[in-house]
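Only one protein chain is missing from this complex, and each of the others stays in its spot.
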Amino acid sequence: MDASRDTLSRTTRPTRSGNRMEPWIERAVRLAGLSAIFIVALIFIFLIRLSLPALTRIPLSAFGDLRWYPIEERFGLVSLVVGSLLVTAVAVGIAVPLGLVTAIYLGEIAPPWLGDILKPLIEILAGIPSIVLGFVGWVALAPLVQRLGAPTGLTAFTGGLILAYMALPTIISIAEDAIDAVPKSYRDGSLALGATRWQTIYRVVLPAARSGIVTAVMLGIGRAVGETMAVMMVTGNAAHVPRGTSMLFQPVRTMTATIAAEMGEVARGGTHYHVLFLIGALLFLITFAINSVAARLVGRRRTGEGGG
Amino acid sequence: MRRQQRQRLAFLLVSGVAWAVTIPIMLVIGLIATRGLEGMSWAFLTEMPREGMVEGGILPALVGTVWLTIGTAIVAMPLAIGAAVYLAEYARPGPLTSAIRLAIVNLAGIPSIVYGLFGLGLFVLYLQLGTSIVAGALTLGLMTLPVVISTAEEAIRAVPQEFRLTSLSLGASRWQTIRHQVLPHALPGILTGVILGLSRAAGETAPILFTAAAYYLPSLPSSPADPTMALPYHLYVIATQVPNMPLAPQFATALTLMLIVLSLTVAASVVRSSYRRRREW
Partner (left out) sequence: MLALGLLNMSCGGGRSDTGEAVRMIQNTGSDTMLQLAQAWAETYGALHPELSIAVTGGGSGAGIAALINGTTEVANASRRIKDEEVAKLPSPPQEHQVAVDALAVIVHPDNPVSQLTLRQLSDVYQGKVTNWRQLGGLDAPIILLSRETNSGTHVYFLEEVLRLGDKESTDIFASQTLLMPSSVGITSEIRRNPNAIGYDGLGYVTAEEKVLALADSDDGRYVRPSVATARDGSYPLARGLFLYTSGQERAEVKDYIAWIMGDDGQAIVARLGFVASEK
């Protein structure tokens, strides 16, 4: 660390004016560079520090309780974790295939003029605030899901579907990049050998873009696990482990929605307060793991391409 | 040929899926635009809410969002641009730089509600800023850092190496080179990043839930230490909490919020494209 700063100051040639400030400015820039590490660490430390009392006050086994009923000191996390998993699974299950196919369509099949219409549309989707999508889910999608035969429109499926559309722009753009990055020579080779365009896409382009596609999936999961407001508005928030064949069409309560719904109202310093921070710390760890793996995949792909 | 038929079928399916993705987007936008316009008026944007927010407008929420967005820019810009300069101009490949990059990726991935928790823990309680615009802007500022850093770094890297070499060879110091050659040329790109970050901040609800947002305030915030109403939270409130709330103002609020966020996104891409057209290298 210090060695690099030494080289920096050595390359900084003394010159005319105002350069007494220069070492300070460069130090500030360096600090700003390090700030990202500092902030991630600070967030982690705060979450851990504020969740520790929960771990000391209640036995670990209490978190295995099937019920989440904080006013009676029942802090079972099972239903919340299952809720988050279920909604995320629905979201990824919908968004990944749809996103991937859309990326193929945009990159390989659609005429350019159509791409010019559809791509901005998808960018607009990326720009719609989650609360607005949640609002649409609440006023329009939930009644629709109910009309399809669910006992209520506020279900894991409804939440997952909204999340899928939120994750789609990310998935489409990463998948597009991955497909674009497949060298043209692969395609030409395949076509020259007599394969159809579809066979080329299916057998050559997709396998070559695999790692990019995996990244898209990971980031989609990361996005879906952490989404809060829209999910809170359309999943019914029942702290319940759904069972049976209709499990997707039952209400669930996610970890994020639990924090959002309850944190505003707990007494500071109470066990409930600290358990909510514990849920926050869990979310942090989950997304940290997912994003670190995804970042490694991206890095490997970049280096694999020979530094593009 | 069977292979040709299979291709035709596959292409049909693929385009069907692509339409299944895009048509709902158009429906959602169409729904918000048409229903939103019904309740939209100049008065709606410039009046205080009345009668338990059922009547009147959304002025305090609009003003609050503007305040929060400006605050976010003040918090995020210096830190993010500094970090981008460091990464593009000073950092050398190595474990430290990889750690910074990993940290940025993870900052981008932290759920917005966790930022909200952190903001509550650090700004509202520990630093005793209370539920306030400052606490909200700090929280949103941290959340927008990664977007701004990545975009700004890209913009700085895009400035051709010759510019730096010329400046250095003329005797300018490294910082002078950055200050007078690199940053001015990278400015539109940096601006794009800032605007993109702000567009995200303006639309977020979860980070301000416990740090800045108030359900109802009868007057506009008078200082950064006041809590504030904000459009995203206001939409949540009138959609799920206010009794006898007609749908028209809900859609109009959604439309207003969407337009603000989208116009920021569009502004970002206009800045980016006009700068691509103008640049001389």
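The chains carry the letters A and B, assigned in the order they are written, with residues numbered from 1 in each.
Note that in this section a contact is a pair of C-beta atoms (placed from the backbone, for glycine too) under 8 Å apart; a residue touches a chain by one contact, two chains touch by 3 or more.
What you see is a predicted model; the values in this text were computed from it and never measured.
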Answer key for B:39, B:82, B:136 or B:227 versus the chain not shown reads B:227
Give the residue, chosen from A:143, A:189 or A:207, that touches the chain omitted from the document. A:143
Touching the hidden chain in the full complex, which residues of chain A are there? Just list them. 66-67, 69-72, 74, 79, 142-143, 146, 151-154, 232, 236-241, 250-251, 253, 261-262, 264-268
Chain B residues touching the chain left out here are 50-53, 123, 127-132, 134, 138, 214-219, 222-227, 240-245
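One rule holds in what follows: only the chains that are shown with their structure count from here on.
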From the C-alpha centre of chain A to that of chain B, how far is it in Å? 16
Considering the complex alone, what residue numbers of chain A touch chain B? 1, 4, 8, 11-15, 19, 22, 25-26, 28-37, 39-40, 42-43, 46-47, 50, 97-99, 101-102, 104-106, 109-110, 118, 121-125, 127-136, 138-140, 165, 168, 172, 196-199, 202, 219, 222, 225-229, 233, 256, 259-260, 263-264, 268, 276-277, 280, 283-284, 287-288, 290-292, 294-295
List the residues on chain B that touch chain A in their complex, please. 3-4, 6-7, 10-11, 13-15, 17-18, 20-22, 24-26, 28-29, 31-32, 78-83, 85-87, 89-92, 94, 96, 99-118, 120-122, 125-126, 142, 145-146, 149, 171-176, 199, 202-206, 209-210, 232-233, 235-236, 239-240, 247, 250, 254, 257-258, 261-262, 265
